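Apart from one protein chain that is not included, each protein chain of the complex appears where it belongs.
Chain lettering (A, B and C) follows the sequence in which the chains are written, and residue indices restart at 1 in each chain.
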Amino acid sequence: MTKPLNIGMIGYGFMGRTHSNAYANVNHFFDLEHKPVLKAVCARDEAKAKAFAEKWGYESVETDWKKLVARKDIDAVDICTPNNLHAEIAIAAAKAGKMILCEKPLSMNVAEGLEMCQAVEKAGVPNIVWYNYRRVPAVTFARQLIDEGKLGRIFHYRAVFLQDWTISADLPQGGTALWRLDAAAAGSGVTGDLLAHCIDTAIWLNGSISTVNAMTETFVKERKHNLTGRVEKVGIDDACAFLCRFKNGSLATFESTRYARGHKALYTFEINGEHASIKWDLHDLHRLQWFDHRTPGPLRAWSSIHVTDGEHPYMSKWWVPGLQIGYEHTFVHQAADFLEGLSSGQPAGPTFREALETQKVCDAVLSSAKSGRWVEVL
Amino acid sequence: MTKPLNIGMIGYGFMGRTHSNAYANVNHFFDLEHKPVLKAVCARDEAKAKAFAEKWGYESVETDWKKLVARKDIDAVDICTPNNLHAEIAIAAAKAGKMILCEKPLSMNVAEGLEMCQAVEKAGVPNIVWYNYRRVPAVTFARQLIDEGKLGRIFHYRAVFLQDWTISADLPQGGTALWRLDAAAAGSGVTGDLLAHCIDTAIWLNGSISTVNAMTETFVKERKHNLTGRVEKVGIDDACAFLCRFKNGSLATFESTRYARGHKALYTFEINGEHASIKWDLHDLHRLQWFDHRTPGPLRAWSSIHVTDGEHPYMSKWWVPGLQIGYEHTFVHQAADFLEGLSSGQPAGPTFREALETQKVCDAVLSSAKSGRWVEVL
Amino acid sequence: MTKPLNIGMIGYGFMGRTHSNAYANVNHFFDLEHKPVLKAVCARDEAKAKAFAEKWGYESVETDWKKLVARKDIDAVDICTPNNLHAEIAIAAAKAGKMILCEKPLSMNVAEGLEMCQAVEKAGVPNIVWYNYRRVPAVTFARQLIDEGKLGRIFHYRAVFLQDWTISADLPQGGTALWRLDAAAAGSGVTGDLLAHCIDTAIWLNGSISTVNAMTETFVKERKHNLTGRVEKVGIDDACAFLCRFKNGSLATFESTRYARGHKALYTFEINGEHASIKWDLHDLHRLQWFDHRTPGPLRAWSSIHVTDGEHPYMSKWWVPGLQIGYEHTFVHQAADFLEGLSSGQPAGPTFREALETQKVCDAVLSSAKSGRWVEVL
Partner (left out) sequence: MTKPLNIGMIGYGFMGRTHSNAYANVNHFFDLEHKPVLKAVCARDEAKAKAFAEKWGYESVETDWKKLVARKDIDAVDICTPNNLHAEIAIAAAKAGKMILCEKPLSMNVAEGLEMCQAVEKAGVPNIVWYNYRRVPAVTFARQLIDEGKLGRIFHYRAVFLQDWTISADLPQGGTALWRLDAAAAGSGVTGDLLAHCIDTAIWLNGSISTVNAMTETFVKERKHNLTGRVEKVGIDDACAFLCRFKNGSLATFESTRYARGHKALYTFEINGEHASIKWDLHDLHRLQWFDHRTPGPLRAWSSIHVTDGEHPYMSKWWVPGLQIGYEHTFVHQAADFLEGLSSGQPAGPTFREALETQKVCDAVLSSAKSGRWVEVL
């Protein structure tokens, strides 16, 4: 029999849905010792929280996150709030001895993130950050190929995360729906929202980043603010690109924007090694592009691996070869790995401490964009 | 509040999982009057049935489908057995006044299928066949484009469903895992298994088929039979291709095989109309290829629509633009439409009667393959 | 020093240009004993013939093909006329002892083709038919892979050649520009024009065809005739599809149409073997799609070979890896192989005799389309 793990979720937006779906489905597909129980969801708007609870089967509702954190019947707190609340909630939850599953990015900045790490480490509570793209089977498979040494020495890494949803100057900033455009709630723009994903994956696949050199731009300088009703200066970065060097000697370029017409969620990365190269694209996330120079000459080519076979990471849990899974499954995989980590004693990553490294790169990027100089990642 | 709809599932194989997943998730994403309750699962092997019930949350287990059909607390019977049991179970369930959700193909042949239609129509029970590919958002969108007249007169339809899993002559036939290779359980080979999908979609998109001219082949003539332990003649078709003409005057080619090395589930179709053309491919099911001749000359081109926007069928229920869904979602959509049909009084298709048309084409195809002549679909 | 080979070209249309370009360029890229000299071009319209001669550097002009064939200073006759003149010219040229390079298809039908074969064989003159697609490097490479046994036993072959240029009912038939729509000049429609290409490649790659079962359609039944000025019945096939069986036991489907909206010259073929599969597409003719089942499981995938390396057929003669060639180069390759064959005594194919096999399949296809029955290729 499985052991219940009582979840208390704070926030009910887009990420509240993806996490709830993960908890609802993980035991249908993975054989696990623990089984999440949707104990409570917390949001300031009680009616909306209740509607969400009914839809997903949460047993109860809270409107004050402090009450949720204080509840005895909650084993794990899942933080799905805007970024500016991560630290306060996480530190309180750690003090209350709760496990914590925190939406990315870890924090508004390194200082906050460091406090969060110290809190969970002091409390000794399991903790993880939802950098879900590590668990796209194709991405996990890329990591396996790298770990097996199939790429050899790495020369290049390049990643972009391109969107186009903020091009209209009429779009306001702030409030529940658009907090990502409000620097006070989000901390930064594409750097914390999108590049953080790219950086987490990059560090996971290619190791630590040493130095960065960035530029940012805010194309629309002022937008109406939903909270004040006034036209206010936009404080976030609409676009950010940076050059960087990894500790392993490889060079990289990273770029993110919300002004790339035609791209909805074009997160792509490519790694060029001595022997082989890899490419991946979120728009067709079930495929991995692979080039192996060791193939005999005339047959050498990029191949498009349809990552749906039982031999591919996670895929034996789902359907049959040829049948693709989608976006939400990455969260199911992360939930499965987190629960598996509880049983095995080998915590699934990225832990807060691991996610702090991404935060350090983000801070260095924003600092470099201001100074126009190379900045070391400390 | 939602009304419970008590499901009794017969069979627990691959399709048992896809249907159970649909019932488990449909209310998380769709606003519906009814909510499926996993009341009972039935299978001859009690231990396996229990394990399945525990995994998916079925409240009880039966080992005799007749008992399940007789239970008062079951509203709807879901038939996931091998094809040779569909008719008997469906007719009994209809007599017991149950709604029926039957896995495809409807039946072993037209005669059986006709009896099934008469049974559900006499009983007046809601009925549907799980031709799930109609509910791939890209396929549903194709139907919308056709209904809007965007293609004009149709000249050509072509479809293939290619797999490669039976090439090894060492693969046995029959039994739980390999009943699809056993003519006694499956009725036919690729014709009923794969072409039935292609035909259902084709009829749905392009109307009725008038005449067919087919060839079939069984490449491996004998295989060890899992039930008898003896090497026995293979009775199914390994490959089948046919020419056909639709009632609307268009010409078509259909082909299916399990001997197309490199293809796992390559179901593709293409429609060429006077003004526009459409292509779709199950291996990237979230995309629709579209060509519109009315685009100004130098910009005319095939486009690859990433069917993930809120304006696309079903997609407003899922995530955000750019984030793809997968195979299993087609069953969630079918469950949603079935339940919606109960509320609206407009039954979702394909009903048994509609699915019978596909059966008629399958029978005509197999008959033509024997005679080597054009056969009319009656 | 190279030996001059004096060319006399009959016809100056689209194929006149591709052949002239081949003669003009072949010695720039291939080291050959012979060098074509553009001695004379022949066409009924003297002004047009002169303009063509000046553009391409033909030394003289004829307006009567019989005079050209009779000229002592002509070594080789190149036939680029409509199909209905191939036989007469070829037989006369053979009698005059000329080498013959004849545009495809060989003839209007098997009877004519047989006479042509007998004529060139009796005269002992080198002869070839311009089935140029054999010399796309990717297609030649496919042949190499098959010859090396990399595919193993072949199960399936499928080919289409799709165009969309005759959908408008306002398009007339006949005359210089549109003789392909006039049965009197072309013999047949897509069967002789497009399927002949598919069949030639298929026989070259997969051996002889045993039996066929075809359907044809003429969507636009009447068109204005350019020669008579009257609306006349259309005698050609607008679309043709056929099932067939090869002598090696493999099954095939072939289809061609000029009513597939969005396709200009979509000639594609796919071969499925026991161990590997191949796909090719004229719209990206410098690529070959390749799947090898012997690749280790999780890395198995379709690869897209960019056929531009020095190790690929013909490509060492052109530029550097990564730089693609195009359509016209296939004619340069055929000219090179023809000239090489003169030196080596190993004639390049397809000779008239080899091309007659394609004619036999075309005749069987047209006969089957009439009878609705399987027809043996004799």
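Here is the rule we use: contacts are C-beta pairs under 8 Å (C-beta built on N, C-alpha and C of every residue); 3 or more make two chains touch, one makes a residue touch a chain.
What you are looking at is a predicted structure, and each value in this text was computed from that prediction instead of being measured.
*Asks:* Which listed residue (A:Thr228, A:Thr253 or A:Gln346) would be found touching the missing chain in the intact complex?
*Replies:* That would be A:Thr253, which touches the missing chain.
*Asks:* Check each of A:Gly273, A:Pro298, A:Pro313 or A:Gly326 against the chain that is not shown and name the one that touches it.
*Replies:* Reading the full complex, the residue touching the unseen chain is A:Gly273.
*Asks:* Looking at the full complex, which residue from C:Ala53, C:Leu285 or C:Val361 touches the chain that isn't shown here?
*Replies:* Answer from the full complex: C:Leu285 touches the omitted chain.
*Asks:* Counting contacts across the full complex, list the positions on chain B that touch the omitted chain.
*Replies:* On the chain B side, contact with the omitted chain comes from 141, 290, 292, 297-306, 309, 311-312.
*Asks:* For review purposes, identify every residue of chain A that touches the missing chain, sorted by number.
*Replies:* Considering the whole complex, chain A reaches the absent chain at 155-156, 158, 160, 162, 164, 167, 213-215, 217, 219, 239, 241-243, 245, 251, 253, 255, 257, 259-263, 272-277, 291, 293, 302, 372-374.
*Asks:* Determine and list the chain C residues touching the chain excluded from the picture.
*Replies:* Looking at chain C, the ones touching the missing chain are residues 14, 17-18, 20-21, 24-25, 27-28, 55-56, 163, 165, 263-266, 282-287, 306, 308-309, 318-329.
Going forward, only the chains that are shown with their structure count from here on.
*Asks:* Just curious, how far off is chain C from chain A if you go by their C-alpha centres, in Å?
*Replies:* The computed centroid separation for chain A versus chain C comes out at 55 Å.
*Asks:* Which integer distance in Å separates the CA centroid of chain B from that of chain C?
*Replies:* Result: the chain centres lie 42 Å from each other.
*Asks:* Indicate the residues of chain C shared as contacts by at least two other chains.
*Replies:* Answer for chain C, listing residues that touch two or more other chains: 302.
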